[in-house]
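Complex shown without one protein chain; remaining protein chains in place.
Chain naming follows the written order as A, B and C, and within any one chain the residues start at number 1.
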Amino acid sequence: MSPDNVPILRVNDLLKRFGGFHALDGLTFHVSSGEILGLVGPNGSGKTTAINVISGLYAPDRGEVLFDGTSVGGMASHKLVHRGINRTFQVPKPFMSLTVRQNLEVARTYGRAGASGPSMSDLLEEYRLADVADRPAHDLTNVQQKMLDLVRALATQPRLLLLDELAAGLNPTELDWIAERIKALAKGGLAIIVVEHLMGFIEQITDRVIVMNAGKEIFEGTLAVAVKVPEVIEVFLGGEHAA
Amino acid sequence: MPDTLRHYLFIAVPLLVVLAVLPSVYNNHLLLFNFVIFFILAQGVNIIYGFTGYLPFGYVGFFGAGAYGFALMVMHLNSPAPVAVLAGGLVAVVLGLILTPLLRLAGAYFSIANLAAALAVLHLIANPALESITKGPYGVALNGTFNPTWAYAGAVLILALTLGIVVYLKNSSFGLALQAVREDSFSASMSGVNVVKMRTIAWLASALVAGLAGGVFAWYVSVFYPDNVFSADFSIFAIVFALFGGVATICGPLIGVIILYGIYNLIGFTTPQYFQLIYGLLIMGLVLFLPAGLVSLATRRGWNVP
Amino acid sequence: MIGKASAALAAMMMLATQAYAADAPSEIKIGTLYASSGRYASISMPVHSAIKLWVDQKNAEGGVYVKAFDKKIPIKLVAYDDQSNTATAATLYNQLVTQDKVDLLVADSGSVLTAPAVTIARDHKMFLFDQTGTGASFFSKDNPYIALMADPVSTIWPKPVADFITHDGPGLGIKKVALLYSTNEFTGTQANAVRKFIKESGAPIEIVYDQGVPTETTNYTVIINNIQAKQPDAVIHLGYAPNDIAFLRNVQDVGVKFKMLFCIYPGLETELLEKNVGAKGLQHVFTYVPPQELEYPVNFGMKMADFRKAWDEKYKDGKIEFGFNSVAGYTTALVIEKTLSVATSLDQMELRKAVFSLSGNLKTLDGTFALDEMGGQIGELTPLGQLELNEHGHIKFVSIYPHETATGKPVYPRP
Partner (left out) sequence: MLYPLIAGVLFGLYFSLVGIGLNLVFGVMRIVNLAHGDFLMLGAFVAFGVYTAAGLDPLVGVPIAFALFCVAGLLLYWILVPRLQRARDPEMLSFILFFGFSQVIEALTTIVFGTSERSIPSRELANSLSGVRAAIFGGEATNGPFQIFGLSFPASWVVAATVSVIAIGCVYLYLYRTRLGTLTRAVMSRREEAIATGINVDRVSAAAFGIGLGLAAVAGVFAPFMFGSFTPAFGIDATVTSFVVVVLGSLGNPLGTALGGVVYGVSYMLVQTYLSSWADLLPYVLLIAILLLRPSGLLGRRVRVA
């Protein structure tokens, strides 16, 4: 599968208001199976809101979300999960008093029906959770909780995966390791959207980035080009995240 | 042996057998009956609080609704008692359905709204304007259905149903999903769990058992006032018993009832003045030192408590 | 194992008691409940304390005379605390009957806590000595296992009030009556009775205000204003003691003077009301005249003055008020004492026969004990009276109606 396929997700002219504040203001983009798209921008530019709208936490005030050709804007989250959309959380919220294994069991049982994928033990092995599989989630380290969150999302057999600041808090070796995992997932045909502050990490894994500011897209293309565009530089100036 | 079967064989069945045999060796049947009622109510609280995290401070609303469902069937339709008990359960489920919007509320707001709802139902039923239907504040006296032996048997049967539900929740992916909802509802929905549907089912199941218990209670006591069957003591006892033993387990609420209701019956009558004090201190100590209940003494040591 | 052993033991003991039934027991067991806390504590504790007083007194004399064994036998009072909780009460009544196997079963005070006992007594074929549970639903032709000892049934209690208004009212200029009551079985039933008595009398009396308020109501300012707007000639307020306290205080606070105002508890719990409302607030208020104000001719037990003295000696700290309810408890005790002295056995139906044989004959400090055929109390009717201040500014009762027992004329309208 190649990035030139028909996009699996299209968002058109998304608008999301909180009171008088426009968190999303006419956002439009698309992503295809097998592609890794980066969403970058300063704090408050609307990246996480975009993920929250696509994953069903908020209904958009205007615009549409097309997944696999069907409009899914405002659909209940669990239905989106059944269609194949999933996500991780900036601050992971695993089911703290359940064991790691039980966390995954919920996702596998209630995730996308009829899909097949790697077995639970493979997933645990692959994301370095096998040793703690029978421990309750609140015993896990922060990084382990992040991995559990990711594995939980993967266990539902998604076709589109939204990663919200997965890399934050990981050390350089872990970063390299997780970058490889994400790339492998995309190779397997998964469409992935990454929201991230670490530009090096974005550069390492993405095919394409969208730079957002004030709820709008101000640039689309590769990161290497983006960092030379004056408008993008200006948005990040004073921001602490210029790579 | 699968866990489900083990839990039935080693927890539910022995308890039910003991309860079935006890009346022939111990004469205060009403005390036994009350134990059964509190087993049911504590497990009902377990279903909704232990598995989904909603603390039902007005749980007695379902119990009272069930009792009045029973009374209305007997008074107005002359229905046989077992049918009236089922009707009591049904009334509670209908009340539960009416109250489902409360599940949108989080934490303490839910508990307080639930308490308010129970009090509202009480004041509705006890209003003299409805005297021709509910007998208002004047209380009901049911003649013709009184039969303690069968009412006790009915209560044990309802306990069996309740234990069946709890064992199922403890061992099924449905129960696991409910606990996931309790831990974090958005994470649960991102695991594909239909949060609204799941917690509504748990809510109604919990309402059902309380309603059935109320119906069978009305059958046993036959003469009662609204204050009797809507007494906040039922909610509070059931919650404290369940928490004391430990929720989200099968044994916890049962242990809680046996110990605390046992103590209540032993010392509650001999040192009355100080009972409330001791009880209050016990509750405070529990929250401060054993917030996960007695069973956590075992689970802390790594033992698995069903 | 233990269960089996104790069951066997119990069976043996039962055989034993049956075999020697003719032998006198070492004690007569009287089982009862009381509420030391909760909603009904304030009516339950005086009643229970009076029974305890009687038990101690009798036991000091070596017990009560029991006809069935023709000798004095000490009393053992088996009493548990139900804490105003009816579910607990039900368990404990059962405990008294099945475990303690009491000879006589006495209910807790008040209808709500008596209710569970009615079914249990009937089921176990125990005769229930109902002290103050006036609920009309307790008494039916098909239930022989109950009789009301001390208070008149709610359906008849307010008769003197209604009769005064319908007989003497028109002459005094009473045409419009306001009826305010708390919506519970005790006062709600009395309100229904008042309404019925007034309507059936055919007197030219109109009820211009007729409202029930929740029993928890503690705030009557607006209601008083609403009643005032109807300009009634008489106001009848039927509520529990806290309702009366709040109502009478609000009447005073707002500065309204009703021409005639009737309340229940100034008569029944005079000390409590005087403490909380003040003598001024009770002046000219109409109420039931309690037995302790009347000096009924007594043919059994202590006279009122002696009882009062005994009470003050035993309960010196004053935490439990002397009043109507303590008299009620003592009356129950007297009925029990008399019953034991005439019953030829302790069989429950024989006890019932003995109790009913007292009807119309037993005269205690509470008046004449009289039962209707269903066991409802119809003697001991409390006359209507009015509270006035004596020269020391203290409350005194003036009995108004019926005329036979009257000690004065009504002050109407209230100055």
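Points to keep in mind about this one:
Going forward, a residue touches a chain if its C-beta (ideal position, glycine included) is under 8 Å from a C-beta of that chain, and two chains touch if they have at least 3 such contacts.
Quantities reported herein were computed from a predicted structural model and do not represent experimental measurements.
Only one of C:51, C:104 or C:246 touches the chain withheld from this view, namely C:246. Of the listed positions C:25, C:74 or C:214, the one in contact with the omitted chain in the full complex is C:214. Touch with the chain omitted from the figure is made, among C:223, C:282, C:343 or C:400, by C:223.
Remark: the omitted chain is touched by one listed residue; of B:22, B:48 or B:115 this is B:115. Annotation: of B:161, B:201, B:236 or B:263, B:236 touches the absent chain (contact as defined above).
Although one chain is not drawn, its touching partners on chain C can still be listed: residues 36-39, 41-42, 45, 183, 211-214, 216-219, 221-223, 225-226, 241-242, 245-247, 249-250, 252-255, 272, 275-278, 319-321. For chain B, the residues touching the absent chain in the complete assembly are 53, 55, 57, 101-113, 115-117, 119-120, 123-124, 127-129, 185, 232, 236, 239-240, 243, 273-277, 279-284, 286-288, 291-292.
In the analysis below, only the chains that are shown with their structure count from here on.
Greatest Cα centroid separation from chain B: this falls to A. Of all chains displayed, B has the C-alpha centre closest to the centre of the whole protein C-alpha set. Separating the CA-averaged centres of chain B and chain C is a span of 36 Å. With each centre defined as the average position of its C-alpha atoms, the distance from chain A to chain B rounds to 43 Å.
Look at where the CA atoms of chain A average out and do the same for chain C: the two points lie 75 Å apart.
Among the residues of chain A, none is in touch with two or more other chains. Note for the complex: chain A touches chain B at residues 55-57, 76-78, 81-82, 86-87, 89, 93-98, 102-103, 105-107, 109-112, 149, 152-153, 155-156.
Chain C contributes residues 3-4, 6-7, 10, 36-37, 80-81, 83, 85-88, 90-95, 98-99, 111-112, 115-116, 118-120, 123, 135-138, 140, 142, 183-185, 188-189, 212, 214-215 to its touches with chain B in the complex. Interface residues of chain B, counted against chain C in their complex, comprise 22, 24-31, 34, 37, 123, 126-128, 136-141, 143, 146, 148, 221-225, 227-228, 231, 233-234, 265, 268-269, 272-273, 275-276.
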